[in-house]
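One protein chain is absent from this view; the other protein chains keep their places.
So, subunit A:
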Amino acid sequence: METIIKQKIRQVKKGDQSAFEDIVNFYQNKVIQICYRMLGNLHEAEDIAQEAFVRAYTNIHSFDEKRKFSTWLYRIATNLSIDRIRKKKPDYYLDAEVKGTEGLTMYSQLSMDEPLPEEKVESMELNDYIQKQILSLPEKYRSVISLRYVDDLSLQEISEALEMPMGTVKTRIHRGREALRKKLRDL
C-alpha cells in the first residue's frame, strides 16, 4: 500500500489533483477517527479532518518521500485538533444554521429516525463511554492515545508524528493507559 500511496503523492506533486482523491479515500476514516478521539465531536472531527487534507495538499511539496505519509498526515491532523481544543470557540448552537444548507439547523442532525440493531446500539454505547473517558484525559495524553490506538502506530512513529522525544511518548502512553485502566475497569 505504501508504494501505491508514494506513487500517488508523486503524481500530486506533479500537479495531478485527481491523484489526491485516492489518498483522501484511503486515509479518511483514520484521520476522522483520530480527530474524533481528540475532540469528541463528530462534526468538529469531520471539519478538522477536511482541513488536515487540504493542508496536506497545499503543503505536499514539503513532504519528504523517505518518510511515512500517514505519520506526516496524522501530525497535521493532531496539530489542528490541538489548536481547535485550545481556542475552542463557544460550542455549536443547536439552532444555528448548518453550513451549506438552507434553513437546516443542528436539531436536524440530532435524532436518527431509523432504529438501529440492538447490538449496534450496545457497541455504540460502549464506544461512546470509552470516548468519554478518553476526553476526560488531559490533552497531552489524548493525542498520544489517539495515535496509538486508532492506527496502531509504533512508539517511534508517534514520536515522529508529534515531534516528541521517545521517552515522553512512553511516559504519556503509560500514564494515559493507567488512567484509562482505572476508568474502564468497572465496565
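Keep this in mind: a contact is a pair of C-beta atoms (placed from the backbone, for glycine too) under 8 Å apart; a residue touches a chain by one contact, two chains touch by 3 or more; residues count from 1.
Criterion: contacts and distances are computed from a predicted model.
According to UniProt, the chain absent from the figure is "Anti-sigma-W factor RsiW", selected among "Fe-S cluster assembly ATPase SufC", "Dehydrogenase", "Anti-sigma-W factor RsiW" or "Cation:proton antiporter".
In the complete assembly, the contact with the undisplayed chain comes from A:Arg185, out of A:Lys66, A:Lys87 or A:Arg185.
One of A:Ile9, A:Ile32 or A:Leu162 touches the chain omitted from the figure, and that residue is A:Ile32. On the side of subunit A, the interface with the absent chain consists of residues 15, 17, 20-21, 24-25, 28-29, 32-33, 36-37, 42, 45-46, 49-50, 53-54, 57-58, 120, 123-124, 126-127, 130, 145, 148-150, 152, 154-155, 170, 173-174, 177-178, 180-181, 184-185, 187, using the contact rule stated above.
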